[in-house]
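A single structure is presented below for examination.
Excluded from the complex is one protein chain; the other protein chains are retained at their positions.
The first chain written gets the first letter, and so on, giving A, B and C; residue counts start at 1 in each chain.
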C-alpha cells in the first residue's frame, strides 16, 4: 500500500474529556486507500522534547469529505501538543502505515478495546458493517469517564462495557464481562487493542476457546515504516517489526 | 538594581513592517525600577532550535499601566517566535539587566540608531525629556521601510533620518547626515546603538570632535546576568561582560 | 548549473548526499517517498556473516534532540543479502555500499569477501564502531592496533572501495583515522553513535533492554563536526561526515569542516524525503554563494 507524507488541515478538535481528544484532519486532495488497523506517524514539531514522530491509529475515515479521525490520549508532551492543535492548524503525517486487521471468515466478531486502544476498533467496526457483519464491542475503562466515543460505536454494533469501579457496565476488567465468561462463547473472531496486560488475557481466553484472535501492538517506534528496526516484537519467526509486519498480529504468532 | 524573573502578559503585538514588531507586555503587579539602556532576557520555549533566552532592549516603559515595550526584529527562529506572540500569551523574562546610559552633564544630546538598535533610544529619549533635555535623534536605515517608530521619536525631540537609497532623509549612512558633518558640531554627548560598523564610525566622529560617546553593544549572550562570561568585549581593563559591565560603554573604553 | 558530483577517491558520486547505515533499510522502504536513485549513495543496513536477531525490545529511547538505539545489528546475514536482497536492489542507479560488521576479524573478512563478489556494490563501509553488540563492534574501533588489524585483514580480500566507519567514543579520533588510512582505507566515515543511556524515573529501569545504546540526531552534531574537522587535519583520504544532519545547512557545515560527502541517518525517520531536500539545498547554497562545484565546499571553512 503506497505511503505518503502530507500536510493535513485540522478542521475540528473535539475534546471528549480531560485526557482524550478527537481530531478531524482533512487531506488537501483525495484520501488514498487505507485499512483498519493501520496508523499514521504525526509530526509534532514545536516541543524541545518531541524529536520523533508519534504513531497514532486511524480512528475513522470519511472518504466523502477526505477526512481522517484520530483519537488521541494525552500522556506526554507529544500527545499534549497534538491535543492542543486548533482548527486551521497544519498537521504533517506519514501514512498509511502498517498492516491491518484481516477480515473475518466467520460472522461472529468481538472487538475488545481499552484506553486509546479503542481507536482502531471504530474504523474496523465500520468496515465490518460495510461487509455485512455486525460486530459486538467490548470496551473497558477505569471509570465511567474513561468510556469514550460510545455513541460512535453504538452505530455499528452492540456495545458492552466494563469499568473497574463498576460505575458503568460490568464491574471489573474486560475479561470479567459475561460475553467473555461463557463456557461456549458465540464468537468466531476477536480483535483487540489496548494495554498489553489486557490483550494478553483476551488472547489467552481466545486460545482456550479456539477463537481466532488478532492483537494490535503499540510498541515504541522511531520511524513507523520499517527503516529503523526499533519496534520489534518477538514472534515464532524471531523479531518482527510492529510497524510493517504489524501492528496487527495473530495472537498465536507472538511469543507472549 | 534588583533582577526579577516574571511572566508578562502580551497585551498587544503591533506589526510595523515585514521584519519589525512592537510587543506590549504587562507585568502582573507593579513594574520595578528600570533604566534606559537596560535589557531583558526573553524565554522562547517552543522551538527545537531555541535553547537559550534572547536579549532584547527595553524599548519603552509605561509605569502607569505597568507595561513594557519591546521592539523586535525578526532575524532567526527566536525572534520569529517572539514576533508571533499573540494577545493573551505569556512571555517569561529575566529583567532588568545590564547597566544603562549615563545621564548627560550637558544638554546638547544626539542619539544615533540603526536597525533594531533604535530600540533603547526611545526609552532614553523619554528619560532625557523628563529631565528637561530635548534630544536630537538620528536614525538610519537601508530604505524608507526600515525607518520605523518615527512618530514615537518625534514626540521626544527632533528626528533626522538617513536611508541608503535616499528614499527618505539624507542619502547614505548616518555618518553622512549634516548633523554629523559640521566641523563644529553643537553636540555635547552622543548615545548610539546599532550595527557595530555604524557605531564605530559614530564613535570615531565623536572622538575626533571631543564629544562624549556611549555605545550600546549587542554581543551574543548565554545568560545575560554575569554568570557565563560568554559576552565579553575587549576594554582598556581587559575582557568585560557586556551584560553586566555593559551593554553601554564609553566608546573610549572599548578596544575598537 | 552547479556541479554536485564528488570524487570519493576514485568513486564518482552524483552528489554528496548518502544515507546512513541502519536508518534507510535497503532503500526499498523509501521508494514510496522518492526515487532513491537520486541519492549520491546508499549505505545498506549493518550486515554480518551470520543471521543476527539483534537485541530484545525496547530498542529505542527519545532524548533531547536525539535518540538512543540498541538495535544490535539485526540482519539475516550476508549470504541472505547476496542471494535475496541484492538482486532486488542492484538496479538502483546510485552507489550501494554494504555496512559490514563482525565479532571477529575472520567474520569481517569472510563477510567482505562475499560482498566483493557482488558487481553492483562498489564499496563497503567497515563498521568498527557499533556500540550495540557485545563482542567486536565498537571494541575494534576504539584502539589503533585493533582498528589497524581489522582494516589490514579486510584490505587483503576486498578489492573495491573500502570505507572505514569510526567510533566517536574515543579520546583521539584523528589518531585512529590516520592509522586506518595507513592500513589501506580508501575513505573514512564518521561518526557512528555515541554511547548513551536513559533511565525511566517512573519505573527506575533503563529504557533500553541493553541499558546503554547509541546516541544520534542533532544533539551530537557539534561533536561530529568537530571530529570531522580534526580528522580532516591529518588524513589525505576523503571523509564522509555524519551525525545529526537534518537539513542542507547542517550538511554544508560538515562539508566546510572537511567532509567530501555526508550521510543522513536519524533525519530519515522524521522526514523520509529529507535527503532530496538536502541535495536541492546544497545546490541552492552553491548558487547563492557562487560555488560552481559542490566539491569546492569541502574544507572551505576559513579558520
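Keep in mind that, in the parts below, a residue touches a chain if its C-beta (ideal position, glycine included) is under 8 Å from a C-beta of that chain, and two chains touch if they have at least 3 such contacts.
Computed from a predicted structure; not experimentally measured.
Visitor: Pick from C:169, C:189, C:263 or C:295: which residue touches the chain that isn't shown?
Guide: Hidden-chain contact among the options goes to C:169.
Visitor: Can you say which of C:215, C:262, C:278 or C:294 touches the chain missing from this structure?
Guide: Residue touching the chain left out of view: C:215.
Visitor: Going by the contact rule already stated, which one of C:31, C:82 or C:300 would touch the omitted chain in the full complex?
Guide: C:300
Visitor: Counting contacts across the full complex, list the positions on subunit B that touch the omitted chain.
Guide: 2-5, 43, 48-53, 94, 219-234, 238-239, 244
Visitor: Residue-wise, where is subunit C in contact with the chain that is not depicted?
Guide: Where subunit C meets the chain not shown: residues 61, 63-66, 68, 142-143, 169-171, 194-199, 201, 203-206, 211-212, 215, 217-223, 225-226, 229, 244, 249, 252-253, 256-257, 285, 300-303.
Here is the rule we use: only the chains that are shown with their structure count from here on.
Visitor: How short can a chain-to-chain path be from subunit B to subunit C, counted in steps between touching chains?
Guide: The fewest steps needed to get from subunit B to subunit C is 2.
Visitor: From the C-alpha centre of subunit B to that of subunit C, how far is it in Å?
Guide: Roughly 47 Å, centre to centre.
Visitor: Distance from the CA centroid of subunit A to that of subunit C, rounded to the nearest Å?
Guide: The answer is 36 Å.
Visitor: By residue number and range, which residues of subunit B touch two or more other chains?
Guide: 48
Visitor: Which subunit C residues reach two or more other chains?
Guide: Where subunit C meets two or more other chains at a single residue, that happens at 65, 218.
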